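One protein chain omitted, others in place.
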Amino acid sequence: MANSRFEYVKQFERENLLLPETYLIIRVDGKGFHKFSQEYEFEKPNDLRALQVMNRAAMNLVKQFPDIQLAYGDSDEYSFLLRRSCTLFERREMKLITTFASFMSVNYMFEWNKEFPEKPIRSERLPTFDARAVVYPTSTLIRDYFSWRQVDCHINNLYNTTYWNLILKAGMTGKEAENRLIGTVSSDKNEILFKEFQINYNNEPEIYKKGTIIVREYNDWKTLSNEVKEEELSDRQKQRLEKQRKKADIVECHVDIIKDEFWEKRPWLLQ
Amino acid sequence: MANSRFEYVKQFERENLLLPETYLIIRVDGKGFHKFSQEYEFEKPNDLRALQVMNRAAMNLVKQFPDIQLAYGDSDEYSFLLRRSCTLFERREMKLITTFASFMSVNYMFEWNKEFPEKPIRSERLPTFDARAVVYPTSTLIRDYFSWRQVDCHINNLYNTTYWNLILKAGMTGKEAENRLIGTVSSDKNEILFKEFQINYNNEPEIYKKGTIIVREYNDWKTLSNEVKEEELSDRQKQRLEKQRKKADIVECHVDIIKDEFWEKRPWLLQ
Amino acid sequence: MANSRFEYVKQFERENLLLPETYLIIRVDGKGFHKFSQEYEFEKPNDLRALQVMNRAAMNLVKQFPDIQLAYGDSDEYSFLLRRSCTLFERREMKLITTFASFMSVNYMFEWNKEFPEKPIRSERLPTFDARAVVYPTSTLIRDYFSWRQVDCHINNLYNTTYWNLILKAGMTGKEAENRLIGTVSSDKNEILFKEFQINYNNEPEIYKKGTIIVREYNDWKTLSNEVKEEELSDRQKQRLEKQRKKADIVECHVDIIKDEFWEKRPWLLQ
Partner (left out) sequence: MANSRFEYVKQFERENLLLPETYLIIRVDGKGFHKFSQEYEFEKPNDLRALQVMNRAAMNLVKQFPDIQLAYGDSDEYSFLLRRSCTLFERREMKLITTFASFMSVNYMFEWNKEFPEKPIRSERLPTFDARAVVYPTSTLIRDYFSWRQVDCHINNLYNTTYWNLILKAGMTGKEAENRLIGTVSSDKNEILFKEFQINYNNEPEIYKKGTIIVREYNDWKTLSNEVKEEELSDRQKQRLEKQRKKADIVECHVDIIKDEFWEKRPWLLQ
């Protein structure tokens, strides 16, 4: 509302509009979660309840923003896939990433306090997240992006599982466990787990090995997809589509997203 | 730690390094705070306790990041001035703005729950903020930037004070109050307040008229400033300077920042 | 080679890497060509020899840069399509656009002096071009981009042809011709040309109506395309492909690029 002779300073503001008709990925990443997990005494190697706090926070974001088609999370990070034709905040990068960082942070804090009434968030260490946006022009790149994150999850989890068993069950110090694992490949770690701790890594919970997928499921995709080209829809049809998007089931699962099956069953993700 | 054939997707990430040796301003802005204020039943025209929640959240940020020299806030927004030579996050724009949005959000939520135990934050409406960074090459621009925000605060507060008196005391509807104020200038609003509600606007609390300033005060500035050129300092001297910055008093006040006095008393702000 | 304490100023340089795996279009545009055409007395409405100078200059660029698959020009502008996987200058935007602007300018000047020895370029008005790059994620967008330019060519040429006939044959001033054409649609201009000047616009030369296309033709595309996925090729195969690209015929034509035929015959353009 206000106008003054000082308003010219607005000319120094810059916007970056993310390239239209590309897939958007926004990835949020916990800040200092190593210390956060110490402060709030996470169970090791994985704290299931803390993971569920992450997943519920991410679920709230997916519900909040119908443009999100898919989310994938692991440890203290989450990647959100927004559809190609998304025009949320006119695709202004700063607005998108700060909004996602903010929503993730307060939702995490809210869900934490609900899950852990016995150790609520203290002012000394609040849960915070940074965020970045990346645009990808093709569906192949999107497949490879999520494969990258899920492979990363697997590698980290195998390492952490072995590392913490060496500490908690074999009584090693952190330094000793680290040294033991230097130069080992996956099969070495599997063997350590099996021989020394009678753990078959394949039987570990899927949520740890695969991470968490949150996906918008359209049961009526066939009907929808007959109205194929969104740019040719009437405004009324677009509103209906938007409504269906909002009503779509949002499902959490812990499955392979590297192979084709996941994507072939959900053609709307990479349409 | 992990490496896979999918990692090439990282090549699509982009960074924006904010121009070195310019002043940085990061402004955070409440998202949907009109509805937020309805949901949590803010007092009108100003809710002092809610304002204090904002101010405490901002204060926590100033304490957290020693590069912040000055902060100015009003209503649901806050502007943070980071010093010219700041290299926080290597001046990566995305990292800076998402971190500030995140810290502001969780600090606001934390301080809210402390201040208002009778109406804690509910999941239906969490407090969220977006953020943007602007770089300014000269000290004049920084002066004008803060003048812009303080003039804005004044104009908005005069409007809101009149608007809400028309509603709360004269029994108007929102629409009627709005119509009454169309086309009025400051003196008109002052007169309405005085004649109809016996309010002398000049006597309104400074926190509403001027907004809130949070400033890092250096009592030993003389000594510090003898070690003038930061780029010529030894590492040890830099560490000492950094320490002094961390120990500096951080003061909240509600004063004029448009005139020279405020800035002349604090030469470190625009050094 | 040189290193000095001043070298830190390089830190202020910024690069923009154009998004990988998107089509690149670089468009060069003559600067002040209205005055240029007056200075060198272009024939009106079209100067065929001057157009050929443009086309030869553009042809030289296509020969110079094997990444260019297609070029389209009209009047004083030319658009160059670089293939999706192009990594020329590591896709650095500044390098790409300044190089294209520079090459176009000197090639134009060179070809001009060869074509017009009777009126060589004089220092008072040298031919200069600016340039911009645009990235497009899909082949549909590329089709629409070139359609946009060819429709533009048609509209401008119909206007100019009518305008200059009104001046040269009907003796109007520029102002009068302009006024006569205000509010007219295509059919009106066709009628003016036909009724007043016995010109059937459809019989005008294709080079004026359609502009000029320069395209890299691969006669052995079938063989090439069996080695489909470039990212999976060995270095030796890539070198062979690069060689074939360099040896490909480069053809100039003046045909419709809005309809499907042009593109269906050349699948390599939008592969």
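A few points about this structure:
Here the chain labels run A, B and C in written order, and each chain numbers its own residues starting at 1.
Throughout what follows, a contact is a pair of C-beta atoms (placed from the backbone, for glycine too) under 8 Å apart; a residue touches a chain by one contact, two chains touch by 3 or more.
Just so you know, these numbers come straight off a predicted model, no measurement behind them.
When the full complex is examined, the chain removed from view is found to touch A, B, C. Among B:21, B:90 or B:191, the one in contact with the hidden chain is B:21. Of the listed residues C:37, C:52, C:102 or C:139, the one in contact with the hidden chain in the full complex is C:102. One of A:14, A:63 or A:169 touches the chain omitted from the figure, and that residue is A:14. Within the entire complex, the positions of chain A that touch the omitted partner chain are 11-12, 14, 17, 19-20. Contacts to the hidden chain, counted on chain B, fall at residues 19, 21-22, 135, 137-138, 141.
Summarising the interface, chain C meets the missing chain with residues 1-2, 4, 6-10, 12-14, 16, 31, 60, 93-95, 97-107, 109-110, 121, 123, 126-136, 141, 144-145, 147-148, 151-152, 155-156, 159.
In the analysis below, only the chains that are shown with their structure count from here on.
Taking the CA centroid of chain C as reference, the farthest chain centroid is that of B.
Chain B maps onto chain C through a rotation of 180 degrees [Cα fit, steps of 5, range 0 to 180]. With centres set at the average Cα position, the gap from chain A to chain B is 30 Å.
Annotation: 50 Å between the Cα-based centres of chain B and chain C.
Centre to centre, using the average C-alpha position, chain A and chain C are separated by 44 Å. Taken residue by residue, chain B touches two or more other chains at 12, 14, whereas all remaining positions touch fewer.
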